[in-house]
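Take a look at the structure below.
Omission of a single protein chain aside, the complex is shown with its protein chains in their original locations.
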Amino acid sequence: MSLLISSPHAHGGDSIRANMLSVIIALLPAAGVSVYLFGWLALFLIVLCMVGCMLSEWVCLKMMGRPLSRLGDGSAALTGLLLALTLPAAVPWWMALIGCVAAIVLAKQVYGGLGHNPFNPALAARVVLLISFPLHMTAWLVPMHAPVFAAVLPLNLYDFSQCWNLFWLGPEAIGKGLDAITMASPLGHVKTEWSRGIGAVEALRNYDYSYLDAFLGREAGSLGETSALALLLGGVYLLARHTISWHIPVSFIVTVYVLAALFNAVNPDHFAPPLFHVLAGGLMLGAFFMATDPVSSPVTPRGQIVFGIGCGLLTWSIRTFGGYPEGVMFSILLMNCAVPLIDHYLRPRVYGK
Amino acid sequence: MSEFALIMLSAVLVNNFVLTKFLGICPFLGVSRKLETAVGMSLAVLFVMTLASTASWLVQQFILIPFDLMYLQTIFFILIIAVLVQFIEMLIHKSSPVLYQALGIFLPLITTNCAVLGVALLNVQQEQTFMTSALYGFGSALGFALVLLLFAGLRERIDKAPVPEAFKGSAVSLITAGLMSLAFMGFSGLVKV
Amino acid sequence: MNILFAVLLLGGLALLAGIVLAIASRVFHIEGDPMMERIDAVLPQTQCGQCGYPGCKPYATAVASGEVDVNKCVPGGERAMLAIADLMGVPPKEVEEEAAPPMLAYIREDECIGCTLCIKACPVDAIIGAPKQYHTVVESHCTGCTLCVEPCPVDCIDMLGKPEVLEEWTWSAPGKSRLVIEDSAEGETHVRAA
Partner (left out) sequence: MSGLLDRFTTLLGKGAAKGAASSIELKAMIGSGGFSGGVHPKQMKITAGSPIVQSPLPPRLILPLKQHIGQICTPIVEVGERVLRGQKIAKSQGYVSAPVHAPTSGTVLAIEEHAVPHPSGMGRLCIIIEPDGKDEADESLPPITDYRAEDPGVIRERIRLSGIVGLGGAVFPTFIKMLRDHRHPVEMVILNGIECEPYLTCDHRLMLEHSAAIVRGLDIIMHAVEAQRGVIAIEDNKPDAIAAMQQALADIAFEHIEVRVLPTLYPQGSEKQLIQSVTGRQVPAGKLPLHIGVLCQNVGTTRAIHDAVCLGQPLTQRVVTVSGDAVPSPANISVRIGTPIPFVLAQCGLEDLSGVRLIHGGPMMGERLSRLNVPLVKSTNGLLAMRQEALYSENAVEEPCIRCGHCVTVCPVGLVPNELAWHCRNDQFDRGQEYDLFDCIECGCCSYVCPSHIPLVHYFRYAKGQVAKIEKERSFAELSKARSEARDNRLAHEQAERAARRSKVRKQQAGDAAGEEVSGAETSGDGKEDKA
């Protein structure tokens, strides 16, 4: 066989698989924290989502007659892991499965598979779930080891059989209502208190909020979003491996920080402090792992900075003024819509032009 | 002043005509295949919707209400809008034949576009003043334009993607629009109107 | 009475609108058909008549007025069709006939009787010669339309493929087939479609 082959004849050795693998590795600390906090439930959910996504991918590839080897590129497994990490630990298993199918079929394979999806599949699936099942998606399981709530925690998440029942049959199976085992996340708490006319500082005080707990992850939230430390570790790993560039996470986080700091300076009682915004909710997870999803983010450095700033702006606005307590997911999806335009208009300067 | 800003924000993002009110879907799907045509369509809609909402407000206040002809509201509005669209069509034909060709059937179709009639009727319903109705019309058109441009950008990418045969064309476009609509739900509650 | 008034009012408004539009149509009147020119510009100008019109411009006029499909230009192939469809804002339609590879007309001069019929048939004046003299084709002007072949009473015109030369060689798309000349290790030369 002799096809016409163009230079270059050398290659750096990078591959899709290696990229996906390094993101999965970078997510391991966050996944570890989730198991530490939510015990067997976290593990069940992570495994279920990864398997669910890979199965969906396999079915799609089979139906579309595309090479099944594509399953080996690791993108479906990564989507599953990411989706699991954005879900509350108490989410019913079938809901998670619906999320898997939405992520792979609706948000990815419908567009022709890897590389063509305009939206981040995991996030799109999460929004689908949030809109469809708002109650379950905002009920945060009380984590283990959160010092303040340790006494409140009604069940032992390290007990396999108890978790097994809870996971497959729901809280009723262990004789508890959903309300009994869940609580509000700090962001949710602030939002509710606001609606009652209580400022953010006061709200955080009566929540017994602690920056250290938020940094280490000892707070309520979705599986993987709680520990800023673990996510930061993963993010630094990705940056060091050049899997992602600094532009999006830095511009995203800095924008949120600056905006929050500005408004906090104007009215410190009402607006939450900047550090709270940076540590709260899915910002770290979103900034390092969701917004940097190469397929659905801009390719040019300048575009990435604009993208990050847009995400930050929208996140803070939705958190502060919107109907939802958390805006990271919406803001990334909204900016995903703008990626083609950003890419088109913010190209690098061409040499000599 | 802040009232005007809120009206704009509400019309552009929160109560977006296309993604939350689901008005004007026809041009949204029809003219979003290419970015350039989308830009042209956006400009045409901006012009028509702003003028239509002010003109219909004038007709409402000075003809329909004084002469008690509210039952002819739809006919009057359509007449005004049709004239405006015809006028713009001639203008575009003269100034940019390419754009004229690109917009094709969709330009005359703005006449019966529910978004344009919708903005006129919603204005009346919400009992706006002249200024706010103009602003509301402009804002809604801006929201339409924003979404149309974003969508056109996305579609240019999707059109080149190896979409499975069954989903080619409008199917995948509608799914995209649906996902966009989900994303726009993030704006809900942003402005209480 | 009320109804009458309503009708009058509506009619009056409509009349006013009509007048405004009439004036506007005067002001914005356009001369000529720029679309025809634009279509003509993307046609290959072989003047071959395979579209059923006596040349490229007539076809462009017909397309612009919407009386014929956009897919009738055979030598222009898919590219011309897509360009026209794009200009006209209509969905693309497959070109039915496959365009022949680029050809040139050659006159076997020793058989030519100098009848000038081919000269008259050539739409681009690419054949030179005088009555009772050998005619010859100016290669750089020949569009390969084959219109000269039919009129020749002695059948001395051949349509031959254009020879490929190194200077005009271009890269084919990755993975697409292309003729590759290859030397095997044994020193043999193969020409094959890869």
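Here the chain labels run A, B and C in written order, and each chain numbers its own residues starting at 1.
Assume a residue touches a chain if its C-beta (ideal position, glycine included) is under 8 Å from a C-beta of that chain, and two chains touch if they have at least 3 such contacts.
Note that the coordinates shown come from a computational prediction; the quantities given were computed from them, not determined experimentally.
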Touch with the omitted chain, as defined above, among A:P134, A:G175, A:P268 or A:P348: A:P348
Where the unshown chain meets chain C, residue by residue: 40, 43-47, 55-56, 79, 116, 120, 123-126, 131, 141, 143, 164-166, 168-175, 180-187, 189
Absent chain, residues of chain A that touch it: 2, 4-12, 14-16, 18-19, 73, 75, 112-116, 242, 245, 294-295, 297-302, 304, 343, 345-353
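As a working rule, only the chains that are shown with their structure count from here on.
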Approximate Å spacing (C-alpha centroids) for the pair chain A, chain B: 34
Mean-CA-position distance for chain C and chain A (Å): 55
CA centroid of chain B to CA centroid of chain C, Å: 40
For chain A, residues contacting two or more additional chains: none
For the chain C and chain A complex, residues of the former touching the latter: 171-172, 174-175, 178, 180, 182, 192, 194
Interface residues, chain A side, partner chain B - complex: 63-64, 106-107, 109-113, 115-116, 118-119, 124, 127-128, 131, 314, 317-318, 321-324, 327, 329-331, 333-334, 336-341, 344
Chain A residues within the chain C interface of the complex: 1-4, 6
